[in-house]
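Before any comments, here is the structure.
Only one protein chain is missing; all other protein chains are in place.
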Amino acid sequence: MAGEREPVRAALDLEAERIAEALVFASAEPVSEAFLLERLPRGVDVRAVMARLVRLYAGRGVNLVRVEDRWAFRTAADLSFVIRRDETESRKLSRAALEVLAIIAYHQPVTRAEIEEIRGVQTSRGTLDVLMEAGWVRFRGRRRTPGRPVTLGTTPRFLDHFGLEEIRDLPGLEELKGAGLLSGRIPPDFRIPVPVSADDLSEDEDPITQLDLEELGLLTPGGGEGE
Amino acid sequence: MAGEREPVRAALDLEAERIAEALVFASAEPVSEAFLLERLPRGVDVRAVMARLVRLYAGRGVNLVRVEDRWAFRTAADLSFVIRRDETESRKLSRAALEVLAIIAYHQPVTRAEIEEIRGVQTSRGTLDVLMEAGWVRFRGRRRTPGRPVTLGTTPRFLDHFGLEEIRDLPGLEELKGAGLLSGRIPPDFRIPVPVSADDLSEDEDPITQLDLEELGLLTPGGGEGE
Partner (left out) sequence: MAGDISQSATPMDRLWQDSEARGTTEPALVIDVGGFEGPLDLLLHLARTQKVDLARISVLALAEQYLQFVESARRVRIELAADYLVMAAWLAYLKSKLLIPQQVRQDDGPTGEEMAATLAFRLKRLEAMREAATRLVNRNRLGRDVFARGAPEHIPERNGASFEANLYDLLHAYANLRQRQAVTQVTIERRKVWSLVEARELLTTMLGEISDWTALQHYLLDYLPPADRVTATASAFAASLELVREGKLEIRQEGAFQAIYMRRGPGRPGGATGE
């Protein structure tokens, strides 16, 4: 019996703490005492509750802090080295990038000109760069046609990120329709290609050589194919 | 030696707890163990750290929960009454969508044809789309059978949303499996009902007699599934 406070009182206090804790945690903004008071059991001393919580969290990785006259949880200041706020926050892929990535996935091996033909707009340089940087797209080879355009394809990392075992697992026309992603009202000659395995070059492709990469200005140390 | 851990060890453990706590607390999405491991002091057992934290927060207003191999802080379910926000229930699932979701969850990996077989009706366009958009359902891959149909399954987000640690925790999963109700075939011990002839209805059966649908106002223009 550690109790100076009677058991009923102690239970009430714990309940008040739990509620305050949950409210502050779930709120998008620091929470005012008035807000808490409204939701805490009647007759509870908000100040006292918050003071107890401050002590409870004092040594933890997360602290309860007062910002002006509002309350918020913040990760402990001494742990900022693990939180590393400067770290590149994950960015959402732009719609253009998503489109280009999808075209490369479905239509590979595909040239840049072909991508533009499918999209009907020019692809800005940065878009492909982003996809390359993410490690999802790579140069596959060169098409054996005039001008020997470079062909693009996806990487194993792409499969990994999007949870596909192989590129052929991408859903086809019927499945996209079935999932409601494509409307039923598409022309009868509408086709979705069955993606060609990312690994083997197709008949009209030549492998990319060292020379090509240099020419493309892409021979960055450690870049290229990677592991 | 059931006793105290050595002081150094204890300090390291506390530090690991604090870091893990801060990292998980900082994020709204579940944080993977791999991510934690990368940032914890070398040689720390992540699972053990998390287990201690789970216990520590068990009685509090905010709990540490596991979703597959990820961790997240969530407000305690019993406090729903104080924090519950009604306006968040904007996306109400249709009955069809909910049913499809349950079938996907319990039968995964499952093809669309199988879902339709179970429900006895075509899945209208948009139903799957809604579930995918919510991030609960995803294309998993393809069945290694003729035609290679695409299979569907649930996502970690589904588990997180419905408060499940893993798929095995789906309510009633074992019983349903045991009863053979998650299979495409009739279980061998499924009781074959003895058909009674039409003339002798059993006691608790009412024959449906003269149905005056007009009177019931059943005259609705072309019901049906529609899309």
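For clarity, chains are labelled A and B in written order, and residue numbers in each chain start from 1.
Rule of thumb we're sticking to: contacts are C-beta pairs under 8 Å (C-beta built on N, C-alpha and C of every residue); 3 or more make two chains touch, one makes a residue touch a chain.
Small disclaimer: the values here were computed from a predicted structure and weren't measured.
For the options B:Ala11, B:Ala51 or B:Val121, the residue in contact with the chain missing from this view is B:Val121.
Remark: the omitted chain is touched by one listed residue; of B:Ala16, B:Leu40, B:Leu53 or B:Ile103 this is B:Ile103. Only one of the listed residues, A:Ala11, A:Ala34, A:Ala48 or A:Ala102, touches the absent chain: A:Ala102. For chain B, the residues touching the absent chain in the complete assembly are 23, 25-29, 31-32, 34-35, 72-77, 80, 83-85, 88-89, 92-96, 98-99, 101-103, 105-106, 113-114, 116-122, 132-133, 135, 138-139, 145-147, 160-164, 170-172, 176, 179, 181, 183-187, 190-198, 201-202, 204-209, 211-214, 216-226. Listed here are the chain A residues that touch the chain not shown: 22, 25-29, 72-75, 83-85, 87-93, 95, 98-99, 101-103, 105-106, 118-120, 130, 133-135, 160-164, 170-171, 176, 179, 181-183, 185-188, 190, 192.
The rule is short, and it goes like this: only the chains that are shown with their structure count from here on.
If you average the Cα atoms of chain A and of chain B, the two centres end up 22 Å apart.
On chain B, the positions that touch chain A within their shared complex are 14, 17-23, 25-26, 39, 59-62, 73, 75-76, 79, 82-83, 112, 123, 125-130, 132, 138-142, 148-150, 227. Interface residues of chain A facing chain B in the complex, by the touch rule stated above, are 14, 17-23, 25-26, 39, 59-62, 73, 75-76, 79, 82-83, 163-165, 168-169, 171-172, 175, 177-181, 183-184.
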